[in-house]
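Selected chains from the complex are presented in situ; the others are not included.
Each chain carries a letter (A, B and C) given by its place in the written order, and its residues are counted from 1.
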Amino acid sequence: MSAGDELRFLLIQAFSTPEGTGTGLRSSTGPKSAMLMNYELVAPLLRDVDWDVHPGPAATHGPSLVETREEFFAAAAARLPIVREACESGRYNGIVLLGGGDPGFLPAREIGRRFGIAVNACANAQMHIAAMLGTKFSVIDVSEPHSVYYRALIHEYGFTSKCASIRNLDCPLPRGGASSGVSYRDEKARVEAGQSSVLVDAAVEQAVAAIEDDGAEVFVFGCSALYWLAPILEQRLLALGWQVPVLEGYRSAIELTRLMVRLGVSASGLAFPGAPAPRARRVKRL
Amino acid sequence: MSAGDELRFLLIQAFSTPEGTGTGLRSSTGPKSAMLMNYELVAPLLRDVDWDVHPGPAATHGPSLVETREEFFAAAAARLPIVREACESGRYNGIVLLGGGDPGFLPAREIGRRFGIAVNACANAQMHIAAMLGTKFSVIDVSEPHSVYYRALIHEYGFTSKCASIRNLDCPLPRGGASSGVSYRDEKARVEAGQSSVLVDAAVEQAVAAIEDDGAEVFVFGCSALYWLAPILEQRLLALGWQVPVLEGYRSAIELTRLMVRLGVSASGLAFPGAPAPRARRVKRL
Amino acid sequence: MSAGDELRFLLIQAFSTPEGTGTGLRSSTGPKSAMLMNYELVAPLLRDVDWDVHPGPAATHGPSLVETREEFFAAAAARLPIVREACESGRYNGIVLLGGGDPGFLPAREIGRRFGIAVNACANAQMHIAAMLGTKFSVIDVSEPHSVYYRALIHEYGFTSKCASIRNLDCPLPRGGASSGVSYRDEKARVEAGQSSVLVDAAVEQAVAAIEDDGAEVFVFGCSALYWLAPILEQRLLALGWQVPVLEGYRSAIELTRLMVRLGVSASGLAFPGAPAPRARRVKRL
């Protein structure tokens, strides 16, 4: 594109759940602003964008978060046809995959490249921007299996040497009778009401440990259910004397998509080839 | 298990194709020996195993090889329910995922671990065994997109520093009107008839380049359609003075499954946790 | 800032030379559009930016390119007071350091952070964006000492594992009686006139070697005197079947500055602390 073209983005959720289940922080129906978590944080960045939001495929893993490899693969496979259809529609020049663990991101980018469409996802975008700002970043995450999966993402995306640690708040949604007792919606409401929050306190405690023990200099979040914490955590750390940027995924992925559309790039055809490829390399070294 | 228990394996193909399509090297129906490629190489290793073979899910990507990320994700998602069902059946203590690019391996291992069942796949098994035998291995592969995907597997499995190179023979199956002109079945038949083969010659040429230029000391194959080349390539290299082991995936994955079953191990619960996890770690460093 | 704020950028050249010396591709006086190389490529990205350009400090190294460590340090030291003054003026929320080898970038970013001002430079920005698009990038560069310096930058910025190679066209400006015989201005004029160019041919030849031998999947340029080649090289490679993005520094640095200003980030205070620091860490691991 040329930089003067309008920005036409489709934002795609990782999955949709029946009302009253999930984190309670977003809706899978209704006006598009309700379908984004923390709309107030994101809205200023979308002001000059022509955007739609897709609720994502219906969840097959129940009312909990996507946490295991099996669940992430199922979510990825269900989201890819939506990506393909969006690319084929010709209506978008940028696609933003919402959600914390990027289900389907790399094949989605592969699809997008064939159409010249920039595709970004929240974990990947946060990591790229975090790597610009400090030597190492740490991830604040929600549960044991989620952070094991996220660790694999960090390796897969090539940020092994840039990640100081993953810090696990251990607050998964209820599953199979087990519950951490944390309600994201209630915690957010408490914070908005100026009250204390065990979730915020845990995030601050883990972030300070990440700074002092692990070498963290920037923070990102592993699960989108925590993204609303970003400005709060940044303020709390600043009050302690730690001047560290705290990113979240929606804003990171949207702005990276903007950058790529404005520069006219989606991905390298050698990193994301179609089949058959127009030309083959004889040797690839690692 | 204790080492005296019998070995009960299910071998699962990556996908099934209608007769007359695909590589022509295996059938998706018929006696189980016909459903394995190169049965003569594999049979001695299965002699004391009680084994079944599953033809894999019906291919959704057409008659070609699985090559792009989009195709690998679709194959993975379709194979995982077969793995889950096999585990739940209680009939097996080992599962071998057949095919070159391991679609669905890591989530399949995650599923297997919850049942105490060893799950292995051909690329992963070849790499582990290759790493025991020499400093670096090279991969002989079939096409540009397949080897780009395989390169990602090597990184994902943690063998970056063990892989010298991927050497691409550039002989994909026909797709979208494009064809490399190589028939795997014909080439194999020529070799069995004692005739020369352009495929064998290309493999030897690339392997020698991998030894002399890239530092290869062991060879593995990227695509299962090339596995029959293993003993032939090893002999040809030996005749040139190069004493290098050449592995292939079926035998490697079967013997690694045997080892794991005999030792009573499937995987670490910390590397492949279920949800909810019985216990959580506060911090993970990379 | 909030995303609705206007963008106020100062672009600072690495050094100014008397008219008639240097590459001849930019002026150190005159209208601001003449002070940018390749204004036609950059102008669309600056359309909504309130921008100034500073000609940079007077060159102390003579009419050639900045090439040795001694020269880069001198250029850096001379540019830093301009950065500090711009930050103190309160007139800008983004600073773009022009030129290929980023003289003074890291201390300039340190200065900027204390003021909450985003500072970017061309090499650094190109590398960050290249790392988003493919597995490895290669650098097309101008001379032996320049590319030795650039190699150190790659290590310093943490892109060692992302860089496939630096390919040296060996076309420095005349120095001490030695000359490569290449005039950047003449070559650019030839291309604009639809004529063949030895410089373009050399760039294509080295880029193809970088793809086939080194594993390059994206290209950046080491010296700003080559930035005009970006769209030309991309087209030439595409015509050969290689679908690879080719970046250049001005556009990359401008858009990264935009992204940082819109997200309200400059850098981590732990990576770029002031003195005295508000808070100290007891231990830093590498």
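Of note:
Note that in this section a contact is a pair of C-beta atoms (placed from the backbone, for glycine too) under 8 Å apart; a residue touches a chain by one contact, two chains touch by 3 or more.
All figures in this text were calculated on a predicted structure; none of them were measured in a lab.
Whole-complex tally (this structure file, single sequence, 3 chains shown): 6 copies.
Rule of thumb we're sticking to: only the chains that are shown with their structure count from here on.
Steps from chain A to chain C, minimised over paths through touching chains, total 1.
Averaging Cα coordinates per chain and for the whole protein, the chain whose average falls nearest the overall one is A.
Once the centre of each chain is set as its mean CA position, chain A and chain C turn out to be 30 Å apart. Distance from the chain A centre to the chain B centre is 32 Å, each centre being the mean of its Cα atoms.
Chain B and chain C have CA centres that are 45 Å apart. Of all residues in chain B, those touching 2 or more other chains are 151, listed in ascending order.
Chain contact summary for the complex, chain A toward chain B: residues 64, 67-74, 76-77, 80, 84, 104, 106-107, 110-111, 143-145, 147-148, 151-152, 154-156, 158, 160-161, 163-168, 170, 172, 175-176, 178, 206, 209-210, 213-214, 270-277, 279-286.
Here chain C touches chain A in the complex through residues 2-4, 44-45, 47, 128-129, 131-135, 158, 161-162, 211-213, 215, 217-218, 240-245, 247, 251-252, 255-256, 258-260, 262-263, 265-271, 273, 278-279, 281-285, going by the rule given at the top.
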